[in-house]
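Dropping the structure in here first, questions after.
All protein chains but one are shown at their positions in the complex.
Right, chain A next:
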Amino acid sequence: MSDAETLLNVEDAPEDQEEPQLLPLDAWHRAHGGRMVPFAGYIMPVQYEGIMAEHLWVRESAGLFDVSHMGQLVLTGENVDRALEAVLPGDIQGLGVGRMRYSLLLNDEGGVLDDLMITRRASTDEDGTSSTELYMVVNGATKYDDIGHLLEALPDDITINLQDEQALLAVQGPKAVATVARLVPGVDSLVFMTAGAFAWNGTPLWVSRSGYTGEDGLEISVPAEVVAAFADALLEQPEIRPIGLGARDSLRLEAGLPLYGHDLDPETTPVMADLGFALAKKRREAADFAGAARILAERERGPAVKRVGLLVTGRQPVREGASVVDADGAVIGRVTSGGFAPTLGGAIAMAYVPTDLAAPGTGVRLVQRGKVHEAVVAAMPFVPHRYVRQGAQ
């Protein structure tokens, strides 16, 4: 027996990468039975008790994810919001305090350099006057390139602080918010895509009601020196179990959420990636962001290829790298993520296909290791999102 493909969706580190870094919770993961693998330049837990059990636990209760490899950036400076709009197509100037948005870092060709969350939060200037700053969470594998791109793109008086002294935890699942609220009073006052400052035992936390599993939940920025004690306190709650990268990947795939470096890269535009919601109306009308001409033309006329969801016939996973072929066997697209969906009990995938094949219900053929698999284009998410929005409480 041998691995034909090892850890397809979780092995992200390029081979020429330097020695992987250790997370602040490295010893904690090992003590809790985490199986450690390289990912995004870090050694991270791929699973604890098993991917399937962890996945299902998040869907029914709550799971604790260590996402400290991700980049937490704080951007300050006069008109930093307006400056950022040069490279993000969202309405950053219109972002209220404590509000967050999903956005995309774009190159001049409109290609996606990263996907990210951006939040406006209150701050105090050195002279004591109240101000605001922008807090961004970017992907771990791209964070240093992102900083380089932002330094190039932004005026010199904008300051970028990589908060590498902060760990980042996600608690996701239908019982996540109520459970965390026992330890961190008040977090249940947040709704989806809002954030605020809270405290645990006197330690300041930055908490947002957000995540990347499709479930309700929180993401919590916590000082690295207390993250082990905080993670212990979370795990003492019977509703919460530790969850590895494997289940994180299958959860986000079921939720229809793209993974940077797999479903998104500099060759894809927001329109190809079906992330048009990240193009704010005001920004489309102004057409003043990187790659706007190409992106808006694509939006008008339709992209050549588009990211779609696929329900694969049968149980065999069809993974990243498989081809989409036409009736003659010619390659017309490619699978960018794929695997077994524990909630659905079948195989699902994301692929880029020609736009005329992108309508839900369209049959397509996939080829993996010489074997043909039938699949049907499906609307995403595959498993409905369960976010708790404003007014829903």
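Things to note:
Operating definition for what follows: a residue touches a chain if its C-beta (ideal position, glycine included) is under 8 Å from a C-beta of that chain, and two chains touch if they have at least 3 such contacts; residues count from 1.
Just so we're on the same page, contacts and distances are computed from a predicted model.
When the listed names "Nitrite/sulfite reductase", "ABC transporter permease", "Glycine cleavage system H protein" or "4Fe-4S binding domain-containing protein" are checked against UniProt, the chain not shown comes out as "Glycine cleavage system H protein". For the options A:T213, A:Q237, A:S250 or A:T343, the residue in contact with the chain missing from this view is A:S250. One of A:F65, A:F192, A:F340 or A:F382 touches the chain omitted from the figure, and that residue is A:F340. Across A:G140, A:P242, A:P317 or A:G333, the single residue that touches the chain missing here is A:P317.
With the whole complex as reference, residues 1-10, 46-47, 50-53, 246, 250, 314-317, 319, 339-340, 342, 347, 369 of chain A touch the missing chain.
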